[in-house]
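Of the protein chains in this complex, all but one are displayed in their positions.
In this document, chain identifiers A, B and C correspond to the written order of the chains, with residue numbering beginning at 1 in each.
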Amino acid sequence: MQLEEQLRSKMQEKDILLMTHIVLGYPSLEVNREVIRQMVENGVDCIEMQIPFSEPMADGPVILKANQEALATGISVKDCLIFGAEMAATFDIPFLYMTYYNIIYKYGEESFFKNAAKTGIKGVIVPDLPPEIGQSFLEYADNNHVAPVLIFTPTSTDERMRELARHGRGFIYCVARRGVTGKKSELNEDFHQYLSRCQAATSLPLAVGFGIQDRDDIEALKGRADIAVIGSRTIKLVEAEGAAAVGPFIAGLR
Amino acid sequence: MQLEEQLRSKMQEKDILLMTHIVLGYPSLEVNREVIRQMVENGVDCIEMQIPFSEPMADGPVILKANQEALATGISVKDCLIFGAEMAATFDIPFLYMTYYNIIYKYGEESFFKNAAKTGIKGVIVPDLPPEIGQSFLEYADNNHVAPVLIFTPTSTDERMRELARHGRGFIYCVARRGVTGKKSELNEDFHQYLSRCQAATSLPLAVGFGIQDRDDIEALKGRADIAVIGSRTIKLVEAEGAAAVGPFIAGLR
Amino acid sequence: MDTNGFFGNWGGAYIPEVLYQTFLELREEYARCRKDPAFWQEYIELMETYSCRPTPLTHAKNLTKHFGGAQIYIKREDLNHTGAHKANNVMGQGLLVKRMGKKRVIAETGAGQHGMATATMAAKFGLDCTIYMGEEDVLRQRPNVFWMEKMGATVVPVQDGSRTLKDAINEAFRDWVTNVDDTHYVFGTACGPAPFPEMVAWFQSIISIEAHKQILNYHGKLPARVYACVGGGSNAMGVFKRFLEEDEVELVGVEAGGYGADSGAHAIRLSSDDASAGVAQGYKTMFLQDDDGQMKQTHSVAAGLDYVGVSPILTDLWEKKLVRFESATDDEVMTALDLTMKKEGIIPALESSHAFAGAFREVGSLSTEEAIIINQSGRGDKDIFTIAHAFDDPSWKEFIIERGKEYSNTDKQ
Partner (left out) sequence: MDTNGFFGNWGGAYIPEVLYQTFLELREEYARCRKDPAFWQEYIELMETYSCRPTPLTHAKNLTKHFGGAQIYIKREDLNHTGAHKANNVMGQGLLVKRMGKKRVIAETGAGQHGMATATMAAKFGLDCTIYMGEEDVLRQRPNVFWMEKMGATVVPVQDGSRTLKDAINEAFRDWVTNVDDTHYVFGTACGPAPFPEMVAWFQSIISIEAHKQILNYHGKLPARVYACVGGGSNAMGVFKRFLEEDEVELVGVEAGGYGADSGAHAIRLSSDDASAGVAQGYKTMFLQDDDGQMKQTHSVAAGLDYVGVSPILTDLWEKKLVRFESATDDEVMTALDLTMKKEGIIPALESSHAFAGAFREVGSLSTEEAIIINQSGRGDKDIFTIAHAFDDPSWKEFIIERGKEYSNTDKQ
């Protein structure tokens, strides 16, 4: 089953889905494993696993630091892919890779997507590859039935959204605001108008990310978006209270 | 009796005359007084007393330092003139002032020469006043019967020497070499030729200074010059061994 | 540049979606400027009255005699206001910012020269200004930081990654995606997402437009070779651009050899096999990266050259063999600098000294009928802390120790 179908079937059961984010290798794959277990057991519907990159241009301080510290442990892309395969085989929810384009470019687009497909990864999010220069990337994704998830932002025009929607698969990642990951977003009237524009531009499910932090935020998204994305928040939680804190936190979100 | 006559009458008695140099106020007028006494008692024929100036451009390190330290004691031009008058009244040899032009300019040329004349000073040596811009200076000197002593140097042409000789009185101060006071001069063949040129250019007595340090130097000057000038050498002597060393040193020079 | 911003296989605009619209507007405004002769005229007038253009082309007669080969001419970008070619680009972008009506500029800086130039432009054009600078570079280039602050800019030391230029670039992008509406990012070199490489090269082309005229005027014919140091590649593109139209002129880019090509501690992207194709900081080029695509640490005695990437335009020219690339080690560079100071009374920046070192190696084997041009991208004054340190000057050290003690003592009171 492909990503969009999988999500749509879950959407039948819940009024909003939860997607979470982890940085592979931070603080270690062991902790990642435990965190993912807790997430899945507490009802997370989808997880994006970030393969760390030395230049995470679109990430804020928390994820930036996580990338750097993961790399400092010596983790390789191959380690990440083996771990990703293990997770996809172990847990029955869709897993995605999130990373910057260079990681995939250096690995080889074709090999990367073949690997993802073979190991059961459902989608890939790359924040620095606009579709007009990602033709081969998009083709390999489609050929391998791995969803290339594209991004809408508040600065995207309606026309641009329609263009992006044409290439996106699985769902659309709607960035809640200008800026990088990690800072709280105001979910105000402007934001609602923005989400309406997003909905109008695509028939794909909408995920909303950047600064979603607690139950109130998620409550506010219900009926307006299909998926709420929790990013830096769980990373900070693990830093502060350890992996065991993740389960209760997730459980309390919905 | 004017300076030239005084010197000529002494020249009858000795094969070479001695002129010495002191910096007024260095290390103190008391020491100056003692040094001068020793000089006169041991046969010095003429003394130039330098009125210190803050910018002694033509002096080397020894006399430069003496100027500065004298000024640091707070000595004034007036102090110097009173002291000069005392010396001229006390000792029966000709005294000269040596100083830079600004001291005389600020004091007033006319007043300065009147004072010198009145107090029995016989001549004035100013190293930074070429005669072509010293007309009034030269006139006041002549009017007051105080000899303006002019300077020949190895770079002076024959023509320039004749021009200088026209304005000079008392004697001509022949600088032994290029440079400032205090360094030893080579009294070699070039030097002898230079002295011959000096002799040819003037009928005034010739004093030779800059770097004359010992009995050998003075011996070498006999027959070629009329006056040997000892400058920094005695200043250093006083610094090293005190005023009492001056008498024996002078006595040993001839 | 094709419509997607590529030069052959290189370049593009690998940007976060949030910047899409801004880049669209930037590309359009840039296109309008290129078509409008009045814009270039305004640019030239600004550079003539505020900076010191045209900068001279100096015939280095003593160096020429010393090497006994081609006539050495030095293009004097050091005489620009703020002391380097960086001013050309920044003033040009300043005019663009005014047309776009933005009120704030940001910039990354490595050596501090681009930050200085941007802070200067911001003061002149009345814009708010924030400069991102790797913490490492803040320490290496404190005087520049001081002046930037005095001109009213906020200097933010970047503590991520290698804490040098590339990290400052990332951080500037983070600012930009946050403040995209009122802010323009004044990119400092011919790198980054399109249209920056081409736009920066366009503003810098003023160097070779002048030099082309000057060399014909002084030497009577075209130079055999033109040398430039290559950090991001802006001064090189600037001094090469007009000469690219002339087949008989060989263009030579000199990269930072650091401790040597085999040491791993260098910034040689094109003249060794250590780099590979990659995509980062918004564009595709040859990067110094590992097999996974993680960027490597670089090293150069010149803070402005130790960058992991290089202009995609240069990479294209390299691939097409239209520009030759060489490198010079830190040691060779110090020797070249020393010789240039002693022979010509000219103090090239450490960056620029790479071009001198590259030229000195070869100039002796050219005929005295020929000429070469070396682009002196900046002046070395800014590098006094580095140069005095590198020459291990004892009185300098003593001076700094004394000053340091004075400050320690007064701080304690």
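Quick note on the criterion: a residue touches a chain if its C-beta (ideal position, glycine included) is under 8 Å from a C-beta of that chain, and two chains touch if they have at least 3 such contacts.
Since we're looking at a predicted model, the values are computed, not measured.
Every shown chain touched by the omitted chain in the complete complex is listed here: B, C. Remark: the omitted chain is touched by one listed residue; of C:Arg104, C:Lys343 or C:Arg361 this is C:Lys343. Per the touch definition above, the residue from B:Leu64, B:Met98, B:Leu187 or B:Leu204 contacting the chain not shown is B:Leu64.
Panel shows subunit B; residues 53-60, 64-65, 68, 71, 76-77, 100-103, 105-107, 127-130, 132-133, 150-157, 160, 164, 175, 178-180 of it touch the chain omitted from the view.
The chain not displayed touches subunit C at residues 48-52, 55-59, 62, 76, 79-81, 83, 119-124, 126, 139, 142-143, 145-147, 149-152, 218, 338, 341-347, 381-382, 384-385, 387-388, 391, 393, 395-397, 399-405, 407-408, 411.
Going forward, only the chains that are shown with their structure count from here on.
Taken pairwise by the contact criterion, the protein chains fit none of the simple patterns, being neither a path, a ring, a star nor fully connected. Taking each chain's centre as the mean of its C-alpha atoms, subunit A lies 37 Å from subunit C. Each chain gets a centre from the mean of its Cα atoms; for subunit A and subunit B, those two points are 98 Å apart.
Averaged Cα coordinates give subunit B a centre that lies 65 Å from the centre of subunit C.
Among the residues of subunit A, none is found touching two or more other chains.
Shared contact sites, meaning residues of subunit C that touch two or more other chains, are absent.
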